[in-house]
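Below: one structure, written as structure tokens.
Just one protein chain is left out here, and the rest sit where they should.
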Amino acid sequence: MFESLVLCDCNARKKSVFQDVHVMIFIGFGFLMTFLKRYGFSSVGLNLLLAAFALQWGLLVQGLWHLDEGKIKVSIFKMINADFSTATVLISFGAVLGKTSPVQLLIMTLLEITIFGINEHLVAEVLKANDVGASMIIHAFGAYFGLAVARMLYRPALGNGHENDGSVYHSDLFAMIGTVFLWMFWPSFNSAIAEPGADQLMAVTNTYFSLAACVLSAYAVSSLVEHKGKLDMVHIQNATLAGGVAVGTCADMNIGPFGAMIIGFVAGIVSTLGFKFLTPILASNLGIQDTCGVHNLHGMPGILGGIAGIVAVALGKKDGSAIMQAAALASSLGFALVGGAMTGLIMKLPFWGQPPDQNCFDDSIYWEVPEEEEGEESLAHGDHSMNKAEA
Amino acid sequence: MFESLVLCDCNARKKSVFQDVHVMIFIGFGFLMTFLKRYGFSSVGLNLLLAAFALQWGLLVQGLWHLDEGKIKVSIFKMINADFSTATVLISFGAVLGKTSPVQLLIMTLLEITIFGINEHLVAEVLKANDVGASMIIHAFGAYFGLAVARMLYRPALGNGHENDGSVYHSDLFAMIGTVFLWMFWPSFNSAIAEPGADQLMAVTNTYFSLAACVLSAYAVSSLVEHKGKLDMVHIQNATLAGGVAVGTCADMNIGPFGAMIIGFVAGIVSTLGFKFLTPILASNLGIQDTCGVHNLHGMPGILGGIAGIVAVALGKKDGSAIMQAAALASSLGFALVGGAMTGLIMKLPFWGQPPDQNCFDDSIYWEVPEEEEGEESLAHGDHSMNKAEA
Partner (left out) sequence: MFESLVLCDCNARKKSVFQDVHVMIFIGFGFLMTFLKRYGFSSVGLNLLLAAFALQWGLLVQGLWHLDEGKIKVSIFKMINADFSTATVLISFGAVLGKTSPVQLLIMTLLEITIFGINEHLVAEVLKANDVGASMIIHAFGAYFGLAVARMLYRPALGNGHENDGSVYHSDLFAMIGTVFLWMFWPSFNSAIAEPGADQLMAVTNTYFSLAACVLSAYAVSSLVEHKGKLDMVHIQNATLAGGVAVGTCADMNIGPFGAMIIGFVAGIVSTLGFKFLTPILASNLGIQDTCGVHNLHGMPGILGGIAGIVAVALGKKDGSAIMQAAALASSLGFALVGGAMTGLIMKLPFWGQPPDQNCFDDSIYWEVPEEEEGEESLAHGDHSMNKAEA
């Protein structure tokens, strides 16, 4: 019943776009999360595991919605959509990074992809809303789903921070590999399912302009809010991408380069301010511990994108109904929050091997981690000598 | 006589596939081997040197087989084939990584590409066997060629391991760059020389499914065989790719997604078990010291792919003869083992600058290596103080 029939539906352009999106999923998301000093194996390794599982499950769920003579037919288009549903899971993964076991994450994948499928069907088929770059159905959905899960898995003991919840110099550089690949290929993401031709090319250029403007505002605001005008790597790694998220819904609309740049510019500001001021408040007041700050990169920019879509449709930039756009945004947020909360409750059941507080953000609970670097080995030796010296 | 004539033979699709394969050769293989703590410069640097040399030599050898009016004509298709012959060398490089000099490796390149050319001609032109993704003629050939060389260069003194034959935390992350790029672009590798159209697209989707299933089995088995259910980075870096190798021969056959997934699933199991149980036995009992475990990633999955091809052809999934498929597998293994053994003997001659045992797996014998990291510099200072303290 699961048959691969890929005929004229697939061409060089589609394959090339698929490949770009694939790089975003596996390199982009995977390395973006390697910023933690002791959680790099899990970031890139569990990203690979979850994505490989999610794309199979996503193809199956999607295929069951669209059975063709009782068979699931596979095409490049469906493979792109499977990568899209995978993106949702990886965004939510960012919210709970370091605080969940692989089994918990596989359960989250199973449930989130299913709920994503329902919401996507509703938004695209019932409401017939525009969301070509998926600001609402992927970014806002994935972020609020993850935040709801994080709320359910709240750990009071981490309120004062955790020694491993931070970066080291080279882990921040690994994360920049993820950032830059996401940044470069985002135009392909936002144009992947656009109508071939002028619409698709508009999606490419709008995303390109939004991202370029977003970099400028993210750097400017990071420098403004930090001590002595310094830049903060967390902002650069994440907020520079918010323009890609926020322009998603409008990407194939005729908003013009300046329209796209305004959206990106605002997204960069909102995202950076969120990291600086909102994330600590969410953690201390609402019990939402958002490891990667997905609320700032995907949540708020996703809502911004949804609102921009409502405005753009109201202004006649694309056929559609502003009310349906608003309903699509509400639906995405509703399914995310309710679905995420329910999923979080299931993940909280005591037999999934959730790591204890002191082992959070630490690969060594799930991975064989190599002996420390030479410097530290000799250090151990040094400590030994020191003990002798002290003795 | 060496003329570049690239006319309608080349189109966007071919160029795009070539580019993907190129990334696998230079980033994929290069970084996959950076897992060793003190051999990263050589891994990615010698990979670049060998590949740049191999693709020129490969074009020349291939061109001499297919002279056109006394001239060697260059096309994107031939550039893809040159990258393929290069892959063979890089696989063998993995078996002897850390134990050979650059000159020895250049000699290996020269001989292996030549022998590869003979076997490829035999398999494709004489036996007319199917091997679109080259499970047999690249992966099995490259692996057993490298293992035969490794046997010839056996070093008893390394029997108890070597202090540099291991990873550190960040070297394992560098290696994951290689793994993920190989994983993402493998569908292009297996479909690169398939018939354009339906066959090519089938090769893409079959490889995609095989790889996805392989990730799941590799993670599962790694967790099952390791202490306390932990994952081992060596397995994740390598065994997750075995599905791409094993589905190679069948990639353009109508085996269906489930057929592809079964092949990938089995490959992930075989490969992980090989790393855990077989590699130590090969080293201690047969004198085959396989640094990267190419036997597990390319050798056994390559044979599995060859056998799957025999079965699939016997079941009529593709025109051809199961006997010829079997002959192609035997030919690839035979040329690899005999050619590798002869090449290993030549490489063993005493004037190629083979590194002494104590300098194995160490960049500093062939590279200017920078001073140690700050931590270690201050450490040196610390040691000094300690000596004072002790004195």
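The chains carry the letters A and B, assigned in the order they are written, with residues numbered from 1 in each.
The rule is simple: a contact is a pair of C-beta atoms (placed from the backbone, for glycine too) under 8 Å apart; a residue touches a chain by one contact, two chains touch by 3 or more.
This structure is a prediction, so every number in the text was calculated from the model and none was measured.
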Of A:Leu60, A:Ile118, A:Val168 or A:Ile346, the one touching the omitted chain in the full complex: A:Val168
Touch with the omitted chain, as defined above, among B:Leu49, B:Ala198, B:Ile262 or B:Leu337: B:Leu49
Chain B, residues in touch with the chain not shown (by the definition above): 2-4, 6-7, 10, 12, 15-16, 19, 22-23, 26-27, 30-31, 34, 38, 40-41, 44-45, 48-49, 52-53, 55-56, 74, 76, 79, 102, 170, 174, 177, 365-376, 378-379, 382, 385-386, 388-389
Residues from chain A at the interface with the omitted partner, ascending: 11-13, 16, 20, 37, 166-170, 172-173, 176-177, 179-181, 183-185, 188, 198, 201-202, 204-206, 208-209, 211-213, 215-216, 219, 226-227, 230-233, 236, 240, 256-258, 261, 372-373, 375-376, 379, 382-383, 386, 389-390
